[in-house]
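Here the complex is missing one protein chain, while the rest keep their positions.
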Amino acid sequence: MKFLPTSDAERAAMLAAMGARSIDDLFAAVPAEVRRAPDLPPPMSEIEIRRFLGGLAKKNANARDTAFFLGAGVYNHYVSSIADQMLYRAEWLTSYTPYQPEVSQGTLQNIFEFQTHVCLLTGLEVANASLYEGASALVEALLMAERLSRGRTKAVLSAGIHPEYRETVRTYFSNLDLEVVEVPVGPDGATDARALAAAVDEKTFAVAVQSPNFYGVVEDWNAGSAAAKAKGALSVAVVAEAVSLALLSPPGEGGADIACGEAQALGVPMHNGGPLLGFLACRTEHQRQIPGRLVGQTRDAEGRRAFCLTLSTREQHIRREKATSNICTNQGLMALASNIHMSLLGKAGLREMALQSHAKAEYLKAAIAKIPGYRIPFSGPTFNEFVVEASEDAAPLLSRLAARGILAGVPLSRYGAAPSDRRRFLVAATEMNERAELDRLVAALSGRAA
Amino acid sequence: MSVDVEHEAAPPRDPKRPEPRPLPLVFERSGEGKVGYSLPPLDVPETLAIPPALCRKQIAGEAQISEVDVARHFTRLSRLNFSIDQGLYALGSCTMKHNPRTNEEMARLPGFAASHPLAPEEVSQGSLELAWRLERLLAELTGLPRVTLQPSAGAQGELAGILMVRKALEKEGQPRRLVLIPDSAHGTNPASAHFAGYTVKELKSNPRGTIDLGALEAAMTEDVAALMLTQPNTLGIFEDRILDIARIVHARGGYLYCDGANFNAYVGVAKPGLMGVDVMHMNLHKTFSTPHGGGGPGSGPVAVTEKLVPHLPRPTVERRPDGTFFLDFDRPESIGRLRTFLGNFGMFVRALSYIAAYGNRIGEVARGAVLNANYIRAGLTGVYHLKYDGPSMHEVVFSDKKQSDLGVSNVDIAKRLMDYGFHPPTMSFPLIVHGALMIEPTETEGKPVLDAFIHAMREIARECEETPEIVRTAPHTTPVRRVDEVGAARNLVLRWRP
Partner (left out) sequence: MNPDDLKYADSHEWVRVEGEVGTIGITDHAQKQLGEIVYLELPEVGHMYDAGDEFGTVESVKAVSELFTPVSGEVVAVNKSAVGEPGIINDDPFGDGWLIKLKLSTDVEIGKLMSADAYGEYVKAEEQEK
């Protein structure tokens, strides 16, 4: 077996040195009743593995081989070759959590830089080393707000937040004595501001709004934060399309206390939905309650600048049942990919990527709106994603288009049973969509040959 | 703070201090107008159809840097890291095994890397089949009927497992209030139980370091939902009374949860399903070779017994009689979802690639792991104190007791190991061993490496007696010396400021 470096001769020498007869003896404590060899096929060589997995991969449509317009929480953005190839370096790929700072300064400095990028983009002062992904990041943000609220029990969530994020919140909250109230979006596609304010009371510890929201509509952070402040609650800003942070007003400037969500759009491949890259940022006054890992700057014994994990006492391995979270792993490698990506694109590139994504989506939206039988039901401004309403059921339409190599959108029926959902689907565009691709979608929806 | 960082025109290095100076931050390398990207010209009309009040100005302080600078920066930075490809990380409970590169190549196939979880089912059959197959393989290895791949990491898997137990008990009438956890457990266990709404009751281990059956009998009431144990336990000792333990727990209608962090000790040799385990999480980034990447991503699949199947996270991956695969959302008794989409799919690809490479020979992994740990144990017995001396499986836990009498702690020993070219072992747990040195070499280390490690540890023990100062002030040859963690916590600087 090529991953086992020990020869038979070496094994014999080791057993002799240990005074053991056989490896079997070392398993003496394992009762016979529980031993069983697994019923698995014989080992595959590397060539056979490539054939096997290559075969499976070919059964999937992917963004490179199709006209691609899927979003809803995972986006097809440009990722530079160097960003991907840097991840092959052994020192990045095969290194461990930086618990020993003397031999992990690479990882630690990378995380410090990632934390900084997140602060710059969200307009908040402190960010953690990353969380698993957007939905659990929202859960962590809400739990953080709950801890800070000292005894409040209600979270108010906009129904514009991604349905899978809200479902995750309900799963986590089901066994904690906490209430979740959802506020609907209005006819323009944005959260109903009056309903939001009305839902918030003295029992509320957090008010959470997503922008751009699940329907692609850009929301005003100030509406959520005003509603929160009026009753002494904390305001949580949720972002699922992180490239939007380069163009839209940052949560920190809109009164948000905590920003959280999904940073996949900033340098992480789609990977069929995981691994992704959750993020969380907050104000300095709340930093001791932030979950997950944190890297801080310090000096070493000889005065050099150095970085280390800090405030670990909040974490599970020390506080155990009193921990701020049970999270252990973060998304180290994805945070690296994102740091490289954000550094490469930088100030100008992030903005240009956002503007291009927006412009492509606007072009597409205008063209689709002109097709008979299609309309854009929500009037609110959108960033790079919007809802289209067809005059037939969307899911079968999208399947037909997929068979022709066009992944036109995500049907809302996947997430809702309302009759209006059945004919609606979400369309996303990014800088990766060439104009010819956009035109091809328009032609296909118009019933013309694509 | 003014910092002496490495600049391009750095003077020649002092041979007595050859390690590199601290590197600038990527923001400190920035320069106005520098560019590291290229995008095609916009091929649609330029527009900004969002009200100005909802838009931002420039991202003040963001990096402006070329691709060349990025290549240098991240390459230089990487060289400050130790890594498995460089040498041994004998970190107990982390299973730092070799990360096969086939895994990386497979995960990057466009059909996986550029696929979207919400694409129509007919064009996602590759992903669905992969997930289904991995589930079946893990079910076979655990001897439990069904698996979910959804949890993002072990800790989330633990939560999923306990939530399923809770739901099953609720169905029977009442969820109960307590979860029993041995005092040797990893911190995520009580944290996860707490998040599931349970109160944790700690079980004191017996003098052997294993679960005290008497204490378990006494504590196991009908108010206890589950016992969470690790097999082998965090001392690397197999809970050989596991069948009795399961019997005691089941007799009172409780569930047996197994923390699968140490699965490397018996994967392919024994099955937790045969031990009476009802629910177990695994770590793909431990037993199944997916890379640690500096702290993630991980993946924490959970295997469950028949009674818990209705409560699996939603959706499950199913196969139709015609051989096609689909996602089943119609799971009314599910605990719900713990995250978006299917899970860390990129890690599924890697794990499947790994398991396929071993196939029915996967038992050699455990056999190699257990041999290597015992070889180290034999080499260090008498040199370091072994508080619990039951037979070791894939890891051995020494303590610094002999050396602390000389004024040297496990932390000092760990730091000195770095000068010998090794990453330190785990020290922060189990809590029942004060000054622990938890050593897990894994099966992917060869005899020369193990011999070198044993030699280094013996040398350090000798240094503790003869020249303790060099150990107490270690490390001396790493890119940075011991860092001021107290200062970092007292004066929090968590980001760069423009």
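We just call them A and B in the order they show up, numbering each chain from 1.
One rule holds for everything that comes next: a residue touches a chain if its C-beta (ideal position, glycine included) is under 8 Å from a C-beta of that chain, and two chains touch if they have at least 3 such contacts.
Quick caveat, the model's predicted, so the values are computed rather than measured.
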{"item": "Residue, one of B:V35, B:I454 or B:A489, that touches the chain absent here", "value": "B:A489"}
{"item": "Option touching the unshown chain, where A:R35, A:R147, A:K203 or A:R288 are the choices", "value": "A:R288"}
{"item": "Identified contact with the non-displayed chain, of A:S174, A:S312 or A:S446", "value": "A:S312"}
{"item": "Listed residues B:R247, B:H434, B:R462 or B:R497, member touching the removed chain", "value": "B:H434"}
{"item": "Hidden partner interface residues of subunit B, rising order", "value": "428, 434, 485-486, 489-490"}
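In this text, only the chains that are shown with their structure count from here on.
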{"item": "Intercentroid distance (Cα basis), subunit B paired with subunit A, Å", "value": "20"}
